[in-house]
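First the structure, then my questions, so here it is.
Just one protein chain is left out here, and the rest sit where they should.
Entry: chain A
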Amino acid sequence: MTQAEIKLCSLLLQEHFGEIVEKIGVHLIRTGSQPLRVIAHDTGTSLDQVKKALCVLVQHNLVSYQVHKRGVVEYEAQCSRVLRMLRYPRYIYTTKTLYSDTGELIVEELLLNGKLTMSAVVKKVADRLTETMEDGKTMDYAEVSNTFVRLADTHFVQRCPSVPTTENSDPGPPPPAPTLVINEKDMYLVPKLSLIGKGKRRRSSDEDAAGEPKAKRPKYTTDNKEIFRSLPVGYNISKQVLDQYLTLLADDPLEFVGKSGDSGGGMYVINLHKALASLATATLESVVQERFGSRCARIFRLVLQKKHIEQKQVEDFAMIPAKEAKDMLYKMLSENFMSLQEIPKTPDHAPSRTFYLYTVNILSAARMLLHRCYKSIANLIERRQFETKENKRLLEKSQRVEAIIASMQATGAEEAQLQEIEEMITAPERQQLETLKRNVNKLDASEIQVDETIFLLESYIECTMKRQ
């Protein structure tokens, strides 16, 4: 765990759960697997508090426990799960687009509570929906359960494993009842698939019986007829046009879709690894372009395409004057986007008689960029907290005023009195509040955007590591 990741985890834990949980969580991330007493001793907190903190963390699937030899139970935190907390808003949004408000509320409840039983979720969501609906109507429990079952089918929610009650040698916490938890890995597959692919996804989810997270599967083949059958009705695409689209997709130089045979009118495959590689490369290129300029981006893409290239050839191919090309190459080299490969002509490696070739190693560049992303998000969160702290006095005042107004409205006060109270907040102060709100929103939105980059890069790195 790098420093940047640990810092980010600590900020997230603090924001969502408070100081004590943060202390315990960060300690576990830093030191790995530890038993209860050692945690209490090292962090200097009372056993009671440690237990409560661990409870919270386990409930939210951030810490797992295991029984080791001699019957000691050790707790281990998973840094990657903590970092997923950044993505919660995106999960909720995705569910909202696919399953409308009911789905959104279900996912929100589950994310807030970590784990819940199905009946508890359904009850809570139905009650919340009833509140917001018109008077006299109530939300049907069956409808909520229906949505819940659909979510479970498409692996948005997943059942927790339950500890068997017959296990008496387990001195750990008592066995949890069958509860449900969000299966996070699947959530992010949905935004990536194209419009045609939506049909495909539903078909393949029926085939996928084992509940294996889809991100792990390298490709799945579907044939022409299945695709045609599973297209949403409103599209109005005839069979020939569909054929042509599929051929175009398969021929595209980006190679997202491949054709693997002709049985059944053509078998098509999605090359997830290639797709991820292209997306990661595009991310790298975009970063180079924004940071160094479009000429640098040209050189970068050139080196990517040619794999290994000499400095003189860079000038020739990219049609950029020699001095500028040299400058840009060195800048990118110093920022670790590129690396040099030496090929000596003579056994004594003399610099004047060696070839120096520039090359881009996508995996290492992706890792470097990922690290930068983590630090950026940590910076953004810190700035947001700083801005809020700066204006704390103002925020408290506005909260008090709102509370007074609300209570006066409840007791039926006059217009004039309400006006007076509102004027307690002067115009410039109101302005300040507005700016503060806007800034905080902007910082929040920016965090989510950087998280998108993190998602791409992480998926690419994971996919490449699995293949090796």
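Some observations on this one:
Here, a residue touches a chain if its C-beta (ideal position, glycine included) is under 8 Å from a C-beta of that chain, and two chains touch if they have at least 3 such contacts; residues count from 1.
Operating definition for what follows: contacts and distances are computed from a predicted model.
Of the candidates "Origin recognition complex subunit 3", "Translin", "DNA-directed RNA polymerase III subunit RPC6" or "Radical S-adenosyl methionine domain-containing protein", the chain left out of this view carries the UniProt protein name "DNA-directed RNA polymerase III subunit RPC6".
Considering the full assembly, A:Val241 is the residue among A:Met1, A:Leu112, A:Val241 or A:Ala350 that touches the omitted chain.
Considering A:Thr45, A:Gln313, A:Ser446 or A:Thr464, the position touching the chain not shown turns out to be A:Ser446 (whole complex).
From the options A:Val287, A:Leu329, A:Val360 or A:Cys463, the residue with contact to the unseen chain in the full assembly is A:Val287. Contact with the undisplayed chain is limited, among A:Met1, A:Leu254, A:Ile343 or A:Met424, to A:Leu254.
Counting over the whole complex, chain A has residues 240-241, 244-245, 247-248, 253-254, 278-279, 282-283, 285-287, 289-291, 294, 297-299, 301-302, 305, 317-322, 369, 372-373, 375-376, 378-380, 382-383, 386, 439, 442-443, 446, 448-453, 456 touching the chain that is not drawn.
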